[in-house]
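Missing here is one protein chain; the remaining ones are kept as they sit in the complex.
Coming up: subunit A.
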Amino acid sequence: MWKWLHPYAKSESAYQLCKTLLPWFAWSSVLTLFVGTLWGLAFAPADYQQGDSFRIIYIHVPSAILSMGAYSAMAIAAFVGMVWQIRTSYMAMMAIAPVGAMMTFIALFTGAAWGKPMWGTWWVWDARLTSELVLLFLYLGVISLYKAFDDKVQAGKAASVMALVGVINLPIIHYSVEWWNTLHQGATISKFERPSIASEMLWPLLINLLGASLLVGALSIKRLQNELLRREIHRPWAVKTLIKESKA
């Protein structure tokens, strides 16, 4: 049933697929992030309690959701790599890791910049904030573990185990605002009932969420291409591709 997928594990076809997909992801992410951010910053109404400081939500929430989304994607790649012994899957895992780490950093930083005027502090050791910080360390751990091995198959296996064990942190982050009494507010848009946010405020948020997903996709694709070329730099297809693309 999944047989048609297998040829894409071959490095050369994976590279070609990435090459086809990249411009679509890159340009659509630029467009959606531009529209969503402009709308959120200038045209969405100010919050009745938080004034204009709430506009940080337009990057804080998408980046926080994507920090977990990217981790899930990375863990799926790790799982596929471990179960079916597909090298390309390990490369995908390592392509996603820095992108997820960047999203986590953005979520933490914008959270701090929002927390200072609203809570009066940049940081508290609250359940939501701490578990999100642990997520950042998990990303950095996966990256460093992979870099610590010279044999990249061993490296992929070790980093995969760490990525898969770290999945336990995702539900902890998500439910942290319910399980513990925290300073962080509860869920706003990821609720099963109607989201508790006005639609004029919600639209730009959803657009930016889409934009951030496309951005994670675009960067991961680009980094997977780099990883494929780096690992196979002695193979004829990679040499040919690099020479061709250096002339273009």
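As a convention for this text, a contact is a pair of C-beta atoms (placed from the backbone, for glycine too) under 8 Å apart; a residue touches a chain by one contact, two chains touch by 3 or more; residues count from 1.
Convention: contacts and distances are computed from a predicted model.
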Per UniProt, the name of the complex member that is left out, chosen from "ABC transporter substrate-binding protein", "Oligopeptide transport system permease protein OppB (TC 3.A.1.5.1)", "Propanediol/glycerol family dehydratase medium subunit" or "Heme exporter protein D" | "Heme exporter protein D"
Residue of A:1, A:168 or A:243 touching the missing chain in the full complex = A:243
Could you tell me which of A:56, A:73, A:159 or A:214 touches the chain that is not displayed?
-> A:56
Subunit A positions in touch with the non-displayed chain are 37, 39, 41-46, 51-53, 55-56, 59-60, 63, 98-99, 102, 105-106, 109-110, 113-114, 116-117, 200, 215, 219, 222-223, 225-226, 229-230, 233-234, 238-239, 242-243, 245-246
